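Here you go, one structure.
Every protein chain of the complex appears in place save one, which is left out.
What follows is chain A.
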Amino acid sequence: MTTFIVRRLLQLPIVLLAISLLIFGMMQFLTPTQRAAAFVKSEQQAQHLDLVIRQYNLDKGFWVQYGTWLKEVVRGNLGYSKTSHEPVLTTIRKRIPISAELALANFFPIMAFGIWMGTMAAIHRDRIIDQIVRVFAVVFWSLPTFVLGIWLLAVLYGHYKLFGIDRAPTDILVAFARGDLKAYTGFITIDGLLNGRWDVVWAGVKHLVMPVLTMTLVASAQIMRVLRSNMLDVLNSDYVRTARAKGLPERVVNLKHARRNAIIPVVTLGGLMFAFLLNGIFFAEVIFNFAGLGQWSVTSAIQLDFPAVIGMALLTGLIVSIANLAVDILYGIVDPRISFQ
């Protein structure tokens, strides 16, 4: 087990190096002027385009640019992001807690709701519950997240004045900025707890409701469908029939024997989904104004913010690799038959 983890961790730097080379290479298809366009916001600045190109070494060769970049990265400097107006590493560090809080808040409801619906649908196959779940899944799976989010925003927030945008109400954000409340972790809910302020925790939770509702409605359908089809297979297998024949209660058969065996693909899916969530849920972050990684990575990609794009790519590589590792370990826990030898 330990050797397995160590070996997988040793592969990480190679993966990251490959990603950086790939992205760096693709950026070279642009001319220095096109890359400099990212730095120019007005006619006045376009006036000095040549200076901008020289200032940022945009006219040097591939290996020179890559070499300088790599040397800096090894020193812990991922460069300066034009879109966030600060060093890339600072931005990532600042935005990870925001995306992580959102990801965690989303992950458990999505998984729980998806697994619950999947189980219900499989057990009640072709009966009314199954039909309802199916319609639900089709409707929300085909509804664009963006549309659902804006619709919830307009109805719940704009019309009924419920919940709220951003991570917390303005006065709490100001209190954090002023230092009246100390930001220990960057998670609003946990920081509220550490500051001994239940109202802050509560406000943080309330502001998570809309994004979580949006994502849960949309993303749980996927989990549900995978679990349902797997569970149907398992429910038809011999050992389930044997268990039933032994006279085990229906509940134990379904949840302990059938579901545990059907859940392995859900674990795979869940791991990737968590990585995806942690990378920043772009729609939710934009609509509900969370200053997370998703919002930043999309803006920086549009504006050709080179250091930010490559920084995000490295982070994504890191998150996905670790999530995959976690999934592999989870297999062993869920299914003792899987070994790491």
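Rule of thumb we're sticking to: a residue touches a chain if its C-beta (ideal position, glycine included) is under 8 Å from a C-beta of that chain, and two chains touch if they have at least 3 such contacts; residues count from 1.
Just so we're on the same page, contacts and distances are computed from a predicted model.
This complex has a chain not shown, and the name its UniProt record holds, of "Protein-export membrane protein SecF", "ABC transporter substrate-binding protein", "Formate dehydrogenase" or "ATP synthase subunit a", is "ABC transporter substrate-binding protein".
Within the whole complex, the absent chain has one touching residue among A:268, A:289 or A:324, and that is A:289.
In the complete complex, the hidden chain is touched by one of A:20, A:83, A:106 or A:297, namely A:83.
Among the residues A:78, A:137 or A:153, only A:153 touches the chain that is left out of the figure. Taking the complete complex into account, A:94 is the one of A:8, A:94 or A:134 that touches the chain left out. Remark: the omitted chain is touched by one listed residue; of A:33, A:268 or A:324 this is A:33. The omitted chain makes contact with just one of the residues A:54, A:124, A:197 or A:244: A:54. Within the complete assembly, residues 30-31, 33-35, 37-49, 51-52, 54-55, 80, 83-86, 90-91, 94, 150, 153-154, 157-159, 161-166, 169-171, 173-174, 177-178, 202, 205-206, 209, 286-289, 291, 295, 299, 304 of chain A touch the chain that is not shown.
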